[in-house]
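Here the complex is missing one protein chain, while the rest keep their positions.
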Amino acid sequence: MRPLVRLGLFLVSTAVFAGIFVAALFDLHPLGHADPLSATYGDLVNSLTVPERHITDAVTAVNFDFRGFDTLGEEFIMFASVLGAALLLRKHADESAGPPIDKQQGRQITLASDAVRLLSVALVSPAVLFGIYVVTHGQVTPGGGFQGGVILASAPLLIYVSGEFHSLRRVAPRWLVEAAESIGAGGYVVIGAAGLLSANAFLHNFLPLGRPGDVFSGGSVALIDLTVGLEVAGGFILLLLVFLEEVLVLRDPI
Amino acid sequence: MTHLAYCLAAWLFAVGLYGVVTSRNMVHLIICLSVVQSSTYALLLAIGYRAGAAAPVFADIPSGTPAVDPVVQALMLTDVVVEVTIMALLLALAVLAYERTGKLDPNDLGMIRG
Amino acid sequence: MLTPPIPVALPLLVAALLAALNRLLPRWLASTLAILTSAAVGCVAVSMLVYSRLDPIVYWFGGWVPRRGAALGIGFVIDGPGAMLVLLASILVTASLVFSTRYFDTVGTLFPSLMLIFLAAMSGFSQTGDLFNLFVFFELMSAAAFALCGYKSEEPGPLQGALNFAVTNTVGAFLILSGIGLIYGRTGALNMAQIGRALGNRADALTLVALAFIACGFLVKAAIVPFHFWLADAHAVAPAPVCVLFSGVMVELGLYAVTRVYWACFSGILEPRQGALRNLLLVFGVATALLGAVMCYAQRHLKRMLRTASVDEMDLRGRGRQIQATGALFVLGAAGLAGLPPFATFWAANMMDASARELGLHWLPWVSFAAATATAAALLRFWARVFLGWGPNVEELPTPGGHVRERPDTSGGHHRTPAAMYLPAAGLLALGLLAGLAPRLTGAAYAAAIHIQDRGAYAQRVLDMLTPYPAAVQDQPAAAGDFARGAAGLLLALAAAWMTLCWNAVRRTVGRSPIARALVGVLRAAHSGIIPDYVTWLIFGVAAFGAASLIWLR
Partner (left out) sequence: MIWLQTAILIMVALGGLAVVLTRDPLHQAVVASFYGILLGLMFFLFQAPDVALSQIVIGALALPLMILLALARIRRKRERSVP
């Protein structure tokens, strides 16, 4: 299609599309005032999460308990995308490996200033601690495996900003990251299977529920949080590694 | 205000698609897709919101306090994290397509199919 | 009740295991494990098929059974069509895994791992009774499929095809999610049976637009005109074992989802307007069938042709969907595009035609007949040229569509086709034949079609745990005329193939007549491979579908 024809067709279609979308949206309840008929699912969860599951963060309860099976699928979407990116960006036999760019002749390397390096090194351990805190407190306060995993993944990034790619490789070698990601993903299935064997339903809780508000509450939800944290952290670091594999001098654009 | 949050969803969907259709760069196109995606967040957020209700975290408030809908928030939360990896997969495809063909403009990429 | 989670959980677990042992596991062990897993899923599917014969299996994850008619967790509802699709998916995945042991020269554990994730996603997709869970598996299927499609990432073609596939399907996913959001805003439920009850009989803008968004999103996957463009590019470039899965089962799953969601959730609100909706879907279906046939006939690249064949074949079924023959999905296995008697496709076509006649649509069987014949002719033409040497030399013919020649899939000198490559193909053909010869299958398909349409019984079974399913099934005998039409189709197709290849006069007049040229030219120009074009068509389709349903169905 010619660009103008396309733009015209698009604008007309989108006008109609937006029109029907808005017409549908105006049939919804006014913002913040659901009619009593609707929202039964969310209200049910809000009323059940503390008495039955001892989980004070209802969102975590939905994610890892009531609709834990969805989250298993979501986790594997992430797993498959990361695996896919790794598969696509793999080296082909006919591609020359060549030396990394910052070892090539004639390439000016802009090293990070000492202040930046010091700051990044200093930030690594707080990032790890904060990540672990967010992962383990998912059932109590906002947070959990997904958010904490991303925060954990920022620690190797800080190492990269502070040092060289090689120190990043030493701290997080590719095989270790791949293993961590896979164990995180597989662990979720194993926890589900444990519920299947002990309580005859996949992803059924099989641990004591603990006291609401405690770190060790929510039964197997706490375990699931850990595996998801491992998977998400591993996945993001692996993405970082496969994209970085050959782009070594990355400091200047950042 | 009553329907502004809903209209935001339709607006973001249309604007993001406009970016996709008029894009001259695959990376730009993929970022525009993430704008389309934020439309679904706006919709879900508005649907789950209850005026005057608290966040669905019962750590400091007693269980039974009126709270907003946690289900839509759970749907959004996983989506936020998962979609970024799909975007990463798309970016990997775009980067590779550039490395193999030297082209980033989606209008040129159409010419090189097998 | 151990079996229902297995078709999803087992492949995922093995996929994670294979990925974890990426560097350690030898290649043969990885593929053997993957093949065994997929075969095990097939066995589970057979057992589920037997158990769900009279009464669907309902399974609640985490033990969250519904309370007072409100679902708390995610439920699987496995009935005949669902279990059959799991079986079909596992058979095809097993076949392609066997095939790919000799197909790729470099196959790591990542490929079988992604294939298993793909299988798990398809299984979950066909079993689930929850609307958002359906979306999750849709996305999982997509994520695995994008990567598999671009597997041969050293060439530009697969990358471009995978990009088109990924962008259009992602937009489709956002549409589905918006539709689910609208429905949740109205009903406060995600379980399909519960939604069906809560929606009741009132059709307003919200429900109709939500239906349009969800249906169009899944129709992108099902590659119905005008959402079909990605399939053209993805199919031409994906590795052959992946292609089999795309057109063999993934595309069908898109239609299955539309069927399932419509009958479980929306059939109540549209009961008085069913005829109008049928006509609307007919427009899309017939357009797809005809376009598929024409494109197929005009194509010369085999894989591209097979891809259009699947567009066309799907649409025959898409059209049939409204007309009672959901079961068509379920009988259709592997081969027999022309709908010849021994093949299962013959029975499927037969059933659709019968229901079309019942509804007074006497022209429909002829359209499907013409489309099937043209498709078969295109395939036969390819076969005749390659294996019998009919027609002019290939060099005379310009390579259509692309300027980049594809490398052969297997590099290196296999002098004979290895057994691992032709055995799966032969096995699939045999299964297609067998399915056609099995006497009771059409009856079972009718039973499935009746079950899937009973919204009230479905909701009672899922939410109240009652078992009200009826077992009234009558078999549909094939008339002599149907056999005659099948045979005539084959002869006509053969004749058409011979004419276009060998009869120079025909070739010239057809090839050079301005109308044919203009038609093919327009179609080729529309299939430009340009993502913004495809997205424009997509949104055009959604706008047309949505506006039409707002005008006619309210």
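Couple of notes before you dig in:
Order of writing sets the labels: A, B and C. Residues in every chain begin at 1.
One rule holds for everything that comes next: contacts are C-beta pairs under 8 Å (C-beta built on N, C-alpha and C of every residue); 3 or more make two chains touch, one makes a residue touch a chain.
Owing to the predicted nature of the structure, the values given are computational and were not obtained by experimental measurement.
Contacts of the undisplayed chain with the visible chains, over the whole complex, involve A, B. For the chain missing from the display, the contacting residue among A:P3, A:G19 or A:P142 is A:P142, taking the whole complex into account. Taking the whole complex into account, chain B touches the unshown chain at residues 1, 4-5, 8, 11-12, 15-16, 18-19, 24-25, 27-28, 31-32, 34-35, 38, 41-42, 45-46, 48-49, 53-57, 67-68, 73-74, 76-77, 80-81, 84, 87-88, 91-92, 94-95, 98-99, 102, 104. Considering the complete assembly, chain A touches the hidden chain via residues 57, 59-60, 101, 134, 142-144, 146-147, 150-151, 153-154, 157, 236, 239-240, 243-244, 246-247, 250, 253-254.
Note that only the chains that are shown with their structure count from here on.
Arrangement of the chains shown, judged by which pairs touch: all-to-all, with no pair of chains left without contact.
Just to note, of A-B and B-C, the chains joined by more C-beta pairs in contact are A-B.
Between the CA-based centres of chain A and chain B the separation comes to 15 Å, rounded to the whole angstrom.
Look at where the CA atoms of chain B average out and do the same for chain C: the two points lie 27 Å apart. Touching of two or more other chains is recorded for residues 6, 10, 14, 17, 21, 25-26, 28, 34, 39, 41-43, 45, 67, 70, 74, 77, 81, 84-85, 88-89 of chain A. Looking at chain B, one finds that residues 9, 13, 17, 21-22, 43, 47, 71-72, 75, 79, 82, 86, 89, 93, 96, 107 touch two or more other chains.
Those residues of chain A whose C-beta lies close enough to touch chain B in the complex are 3, 6-7, 10, 14, 17-18, 21-22, 25-26, 28, 30-34, 39, 41-43, 45-47, 49-51, 56-59, 61-63, 67, 70-71, 74, 77-78, 81-82, 84-85, 88-89, 140-142, 146-147, 149-150, 212-213, 232, 235, 239, 242-243.
Looking at the complex, you find that chain B touches chain A at residues 1-7, 9-11, 13-14, 17-18, 21-22, 43, 46-52, 55-59, 63-64, 67-75, 77-82, 85-86, 88-89, 92-93, 95-96, 107.
Taken in their complex, chain A has these residues touching chain C: 1, 6, 9-10, 12-14, 16-17, 20-21, 23-29, 34, 37-45, 48, 65-70, 72-74, 76-77, 79-81, 83-90, 92-95, 175, 178-179, 181-183, 185-186, 189-190, 192-193, 195-196, 199-205.
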